[in-house]
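Here's the structure we're looking at; comments come further down.
Complex shown without one protein chain; remaining protein chains in place.
Right after this comes chain A.
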Amino acid sequence: MGIAKYLPYAAAALLGVQAVAYIAHPTDGLIRPPGAQGEKDFSSRCVKCGRCIEACPYAALVPASADAGSAVGSPTLDLRNQACRLCHDFPCAAACPTDALRDVAAVEDVDMGHAVIDEDLCIALQGMRCEVCYRACPLIDRAITIDYRLREGDSIHSVFAPVIDEQACVGCGLCVERCVIGQPEVAIKVVRGDST
């Protein structure tokens, strides 16, 4: 009985800690489905109903995990596991009842973020011919181009460097899913345009 007396206080403390954690935790790292109009707009309208998740034919959308602060349960993507296929009819946005996802008619309207290459990890930048991200890109030659140039200090070998056009890239993450470098981390990632 001694412990039982304090359990209600522990439960109340649990609620308090969670409230503080929610307020303090930023949600900048989360990649949002097509049609999200910036994090502030999105998080003010998303009720976490899960309809976009249940409408994705590639099961690419997942509820954000417990470390996402107040965004827990809201739709996000684990791009390395399953990237967005940019369906032509955007069933996720069509399923959204609250306009948290809206105004996407074409791929160009999507702004999930843009890809960033880790220059220390990318093997193409070190002289190996890879081009996996380039070939995987649904916006090939627009979002990713190959910069063909001679290797520095080497007059015989070339570098086939992938270059991201941040304006053209919509952040679907297929390059992230396909990148051959996984250790110590993926050599390409998607960052949100509005994240600092």
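Of note:
Everything that follows uses one rule, which is that contacts are C-beta pairs under 8 Å (C-beta built on N, C-alpha and C of every residue); 3 or more make two chains touch, one makes a residue touch a chain; residues count from 1.
Heads up, the rule we're going with is that contacts and distances are computed from a predicted model.
Matching "ABC transporter permease", "Menaquinol:cytochrome c reductase cytochrome b subunit", "TrkH family potassium uptake protein" or "4Fe-4S ferredoxin-type domain-containing protein" against the UniProt entry of the left-out chain gives the name "4Fe-4S ferredoxin-type domain-containing protein". Considering the complete assembly, chain A touches the hidden chain via residues 4-5, 7-8, 10-12, 14-15, 18-19, 22-23, 40-41, 43-51, 53-60, 62-63, 65-66, 70-73, 82, 85, 87, 91, 95, 97-99.
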